[in-house]
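Note that one protein chain is taken out, while the other chains of the complex remain in position.
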Amino acid sequence: MRTDLAVIGAGPAGLAAALAASARGVRVVLVDAAPEPGGQFYRQPAPGLRARHPEALHHQWRAWTRLRDGLAASPVRVLADHHVWCVERESGGLTVHALRGPEQERSVEVRAAAVLLATGGYETVLPFPGWTLPGVVTAGGAQAMLKGGLVVAGGTAVVAGTGPLLLPVATGLAAAGVRVAALVESADPRRLLRHAGALARKLPEGAGYAARLLRHGVPVLARHTVLRAHGGGTSRPGGAGRGGDRLTGVTVAALDGRGRVRSGTERLLPCDTLAVGHGMLPHTDLAEGLGCRLDGRRVAVDAEQRTDVPGVWAAGESTGVGGAALALAEGHIAGRSIAARLRGTAPDPGEWAPAAGVRARMRSVAAALESAWAPPARWTDRVTDDTVVCRCEEVTAGAVREALALGAGDTRTVKLLSRAGMGWCQGRMCGPAVAGLTGCEPTPSSSPFARPVPLGVLADGHRAHEDRTEEGPS
Amino acid sequence: MNPLERAGARPGPAFEVTFDGRPIEALPGRTVAAVLWAAGITSWRTTRGEGRPRGVFCGIGVCFDCLVTVNGRPGQRACLVPARPGDVIRTEEGTGRAH
């Protein structure tokens, strides 16, 4: 398949870009892994569930309906359920490789003159004893299951960690009938006040959540953290479960100003669900595979949202986590820039001045949020040596610390000497924890495949491209 | 109020799948993970090292903790794969492939 622009990711940034470019005559293919457009933020209930009031579990519903209707009216071609594993630079342009359907056993290619990476972000969770128990889920995961599947894992939940996502997750679960035993936020509310200026735009939203928490009777424990998750019993009705395979409660405690646990404040909160998160990280695999320059953990872009690789733009959380409004603005700018550049002209930034204004404001809000909701100091003190850090390879904190003693000194050598990050998720989940535990600079996971690829798909590609292969294996 | 009621869902007729041989009711459109959660099941994998139970963690296809065997195909992410009528869902033990 050939097109002018391939947009990867149908969340706010990708949709805004696809619509802006398409409205200016660009042929657009929108590639997304989910069955329906929307991304994580506008995740929709599965159509088969025929929800008449999906907005009951959402906010900013009007922005979504505008995008949805715009997409329906546009000639943008949507490839849903297409899982991009690699974007390849070739002499004639760019080739997007995507595995098709839930089976992910066949790969298709989309050749495009331009690619927009709108791959979004994913949640960070820092480890603590018991965090691998079934019933412990990421805050975003609880929300995704709720929005998409209209389902919750149990009857009593604790929402914990740090960051702006915890509020909508707590109110969402409460609205869905879950008893939320507590919202446990490690940040100090006084730190949030220090950023009141930058946060002013977010405060009305925050005030709304506070009112809803109050209405649902959700206690808020600020400057508290989850010390441990406890398990027991079995998760399978009628099944012969071994001990401790289902969450039964969490121990929480208050933190002092330096992030240490205040003695005597520990208490047990019984629950069957813990929704926990410590902020978001950008998805950068495809950008890295293309050789795009990163700025820390995010894809580096210029004022037009261009990366330093010709023909490749990026927008949304992949260029820095900042929420849906920022993603929409960046996507819009990227779409207009691409339309102009593909015509061989330089865009006039004056045309997107309002979006650029939103972008500037929301980036400063994001920076303030990031500093206010930093993970609690000294969290690593509470990660015991027997705590699993790498969930895939079951590597404990003790083994990660031992890697340092063996001579590792950066995240790559820690991985080599401990196996942390070598499993299915390629270190996406344990990366921040390993960096924190070892004091190494956090680095992106740097796997050139954005997702697992069957060897048969690669081998078929070899046969199809054999004459283009310069040097075979030897 | 449960989430289905909250969103005013009027799903199509339920169908049956099995989990480790036990019949379970599934609503159309739901992923395998959502079907299992709705049936009160929160773990469907045991790790290959310690044999520990796992289920949904990230819920968006990133963490691979929810791997499950569906219709004999191991290593499927339960949070992404839609359930289909008659699906035979099995707990995935270790690598999900018999020795």
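Every chain is named by a letter (A and B) in the order it is written, and numbering of its residues begins at 1.
Basically, a contact is a pair of C-beta atoms (placed from the backbone, for glycine too) under 8 Å apart; a residue touches a chain by one contact, two chains touch by 3 or more.
Heads up, the rule we're going with is that contacts and distances are computed from a predicted model.
Asker: Any idea which of "Probable septum site-determining protein MinC", "Alpha-D-ribose 1-methylphosphonate 5-phosphate C-P lyase", "Oxidoreductase" or "Bifunctional protein PyrR" UniProt assigns to the chain that's been left out?
Answerer: The missing chain's protein name, per its UniProt entry, is "Oxidoreductase".
Asker: Considering the complete complex, identify which of B:22, B:48 or B:84 is in touch with the unshown chain.
Answerer: Touching the chain that is not displayed is residue B:48.
Asker: Of A:62, A:258 or A:463, which one is in contact with the hidden chain?
Answerer: Per the contact definition at the top, the residue touching the missing chain is A:463.
Asker: Could you tell me which of A:6, A:29, A:67 or A:86 touches the chain that is not displayed?
Answerer: Checking each option in A:6, A:29, A:67 or A:86, the one touching the absent chain turns out to be A:86.
Asker: Kindly note down the residues of chain B that lie in touch with the hidden chain.
Answerer: 48, 75, 94-95, 97-99
Asker: For chain A, enumerate the residues touching the unshown chain of the complex.
Answerer: On the side of chain A, residues 86, 88, 105, 289, 291, 393, 406-410, 412-413, 416-417, 419, 422-424, 426, 447-449, 452-456, 458-459, 461-463, 465, 468-474 touch the unshown chain.
By our rule, only the chains that are shown with their structure count from here on.
Asker: If you average the CA atoms of chain A and of chain B, how far apart do the two points sit, in angstrom?
Answerer: The computed centroid separation for chain A versus chain B comes out at 21 Å.
Asker: Contact residues on chain B for chain A in the complex?
Answerer: Result: residues 1-12, 20, 22, 27-31, 33-34, 37-38, 40-43, 47, 49-50, 52-65, 67, 73, 76, 79-82 of chain B touch chain A.
Asker: Which part of chain A faces chain B closely enough to touch in the complex?
Answerer: Contacts found on chain A: 33, 35, 40, 45-54, 56-57, 102-103, 122-123, 132-138, 140-146, 148-154, 175-177, 235-239, 241, 245-246, 391-394, 423-425, 428-429.
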